[in-house]
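The structure's right below; bear with me while I get my questions together.
Removed from the display is one protein chain of the complex; every other protein chain stays in position.
Each chain carries a letter (A and B) given by its place in the written order, and its residues are counted from 1.
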Amino acid sequence: MHMKINNTKLALAIVAATSALVVAGPAQAGKTLDAIKARGELVCGVNTGLAGFSAADSQGKWSGLDVDVCRAIAAAVLSDGNKVKFVPLTAQQRFTALQSGEIDILSRNTTWTLTRDASLGLSFVGITYYDGQGFMVPVKTKVKSAKQLKNATVCVQAGTTTEKNLTDYSRTNNLNVKPIVFEKQEAATGAYFSGRCVAYTTDASGLASTRNKDAKDPKEHVILPELISKEPLGPVVRRGDDEWFAIAKWVIYGLVESEEYGITQDNVDKLKADSKDPVVMRILGTSEDTGKLLGLDKDWMARAVKTVGNYGEIFERNVGPKTSLALPRGINAQWNKGGLMYAPPVR
Amino acid sequence: MAGSVFLPIPARPAPVKTEGVLPWMRANLFGNWVNSLVTALIAVAIGYAASAFLSWGLVNAVFAPSADQCQAARGSGACWGVIVEKFRIIIFGRYPYAEQWRPEIGTILLLGLLIMSCIRRFWKPWLVPAWIVVLFAFFSLMGGGRLGLSDVGSDQWGGLPLTIMLATLSIVFAYPLAILVALGRMSTLPAIRSLCIIYVELIRGVPLISVLFMASFMFPLFLPVGKSPDVLLRVLVGITLFSAAYLAEVVRGGLQAIPKGQVESSQSLGLTYWQTQRKIVLPQALAMVVPGIVNSFIAIFKDTSLVTIVSLYELTGAMGLALNSEADWRPFKIEGYLFITLIYFVFCFSMSRYSLWIEHQVGRSKTR
Partner (left out) sequence: MTERAPPRKRAWTWRSQALRGLVYQLVAVSLIALAVWYLAQSTLANMAARGIQSGFGFLLQPAGFDIGESLIPYDALDPYWKAYAVGVLNTLRVAVVGIIFATLLGTILGVGRFSANAIVRGLCYAYVEVFRNVPVLLQLLMWYLLFADILPPITEAVSVGGLFFLSKNGLSFPVPVWVPGVGMALLGTLAGVVAAWFYRRWAIAKFEATGQIRSLFWVPIAIVVAGELLGWIAGGAPTAWDIPKPGGFVMQGGASATPEFLAVLLGLVLYTSAFIAEVVRAGIASVAHGQVEAAGSLGLSKPQSMRLVILPQALRVIIPPVTSQYLNLTKNSSLAVAVGYPDVVSIANTSLNQTGRAVECIALIMAVYLTTSLATSAFMNWYNRHAAIKER
């Protein structure tokens, strides 16, 4: 069939369709803080579901350690810890989501590594949980040590540092393990529980969460004693906005220092009214206006602690010994109690 | 001729009865011994499989939503209780429980209009505004934020409404695009023709999953920070662009089947290109390719299951969400899978019947 008559309207239509693609020229990246204030909401990327760190209940209400960090930042910045929109992200989606500005901060049990810090256009703001990678096996396999996993199949989630650590450990110990890599965490744990893999590997905190929340009977699974890597987990922001980077960083330090100086969710109002401790007064903004230096008001830290409590309280509430995860405080204790949590002074 | 006796030839036997149940069985089941053997063997196998399935799925099955009873019956009987227990999550995903009437009504509206669009009597110009109104109503219901409905973010949409929405919207938006691309591919303007060919062949050469990855992981990098649209929208655009390429080929098939004389006679009547297309070519071509379009829709409907790989919780994803989250119910995934298999099957099978029926109609109109 020939359509020789004229192609005017066809061409016009195609032109119109294409021009719809072309929008106004590239806009300069606005300052993150201004954007959040204008929006009235902090957009926070979290895990799709990892009990204790970030998980939504059936009502869609999020809770967990990573979630509380976001709430604290929202409280400091927007005066309301509930003005957070949580965006559940898989391991693959997380960095693109942050790079593209879909989220303001990524608080999704993300391991701080050189490659990620240096080549992804992102900056890690601090460490909210010191972790290490471990293995979980069913009790009935009678495996007592990771070194016994020779030739074993190991379920692992794609897009994590875990994959490479497993390879390194397997090489060093000559284990020749067979990784089975799944797109989604649910698929990986599902395959482990069905018995396809001898072991499941991820960060020890993740193992505890999976064992206690997902296993039919937690007693049937054992977490092996070896930790095969260092996994410092912390929130991440986009590179290129130093002001926002500083805010996120100092809210976390503030939470840690609040614990050190005994500021809790319960006593924060009282301390704000009558504390004479110069450090506490600085943190709570009753003497110096530390918030001003960050572009916030002077009550920023008081609100954050009022909303979610200090770091210790966040830990105890979400993952601590009294929760079903029952993770010991371990190296996540304050520096003066044998742990690694050491915050530079808020002053 | 003496002695010749009249010998009547014997009467011919009555013709073999070819109608009725018994003759049919003789012809179709027990024609010869091979046939009879095959029939017997298959009948035994089917009987065995059916009795095993019935005893698993019906006789020994647990219908009560009780994990303990299900656990007890495990291995011998199915646990349909898991469907009862998790029905709302499988069907609606993470949509807030109290608000689930909204996707329900929205989906019924959408499906109703879709069914109407399938019936020839309703192929009238008002269908276009009807679609606009229904789409507006659908998004108002799903998203809320106006008319006093509470705001529900698109990250909470899920289940069957999401599946139907993705399939319907992508075919609705792909349709006009596909017509343009098909016309462009047959145009005499070389640049436009090659652009359309490149588009169609490029898309048809790659799997949908790579298009979805692109929409989900890669596209946000293409736009300035903060300008990137919602992931659901990106995925919808991805599926639309993907299905438009396939649909364009279907439409092109219809265009090519229009005899050249039709175009030439409309030219000689002085019609412009666009008049020719609108009044002569497209009405005939599109009526001819309706079965092809329905088949594309079936394909898209099935393909929406892939969005679960980029973490949108449509029917397949919602099923995983419902059963992975609780240790008590996780062992009964196979029942869950069978349930959503049935849902997909009912939709796709009825659509393929419709496609056959309309093909028959088109064939009849041609032979008239």
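Just so it is clear, a contact is a pair of C-beta atoms (placed from the backbone, for glycine too) under 8 Å apart; a residue touches a chain by one contact, two chains touch by 3 or more.
Quick caveat: nothing in here was measured; it's all calculated off a predicted structure.
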{"item": "Residue in contact with the excluded chain [from A:R39, A:K83, A:R116 or A:R329]", "value": "A:R116"}
{"item": "Per the touch definition above, residue among B:L195, B:V237 or B:I258 touching the missing chain", "value": "B:L195"}
{"item": "Chain B residues touching the omitted chain (full complex)", "value": "24, 27-29, 31, 35, 38-39, 42-43, 46, 188-192, 195, 202, 204-210, 213-214, 217-218, 221-225, 298, 302-303, 305-306, 308-309, 316, 331, 333-334, 337, 340-341, 344-345, 348-349, 352"}
{"item": "Touch residues of chain A, complete complex, unshown partner", "value": "4-8, 11-12, 14-15, 18-19, 21-22, 25-26, 29, 91-92, 95-96, 99-100, 115-116, 118-122, 149-153, 155, 158-160, 163-164, 166-168, 170-171, 177-183, 187-188, 191, 194-196, 198, 238-240"}
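By our rule, only the chains that are shown with their structure count from here on.
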{"item": "Separation of chain A from chain B, taking each centre as the mean of its C-alpha atoms, in whole Å", "value": "39"}
{"item": "Interfacial residue positions of chain A with respect to chain B in the complex", "value": "1-11, 13-14, 17, 23, 26-27, 29-30, 35, 48-49, 56, 58-60, 85, 87-90, 92-93, 96-97, 99-102, 183-184, 186-187, 189-190, 193, 213-216, 238"}
{"item": "Chain A partner contacts - residues on chain B that touch it in the complex", "value": "94, 96-97, 153, 155-156, 177, 180, 183-184, 186-189, 192, 195, 216-218, 220-221, 223-228, 231, 255-256, 258, 260, 263, 267, 271-274, 276-277, 281, 309-311, 320-321, 324-325, 327-328, 330-331, 333"}
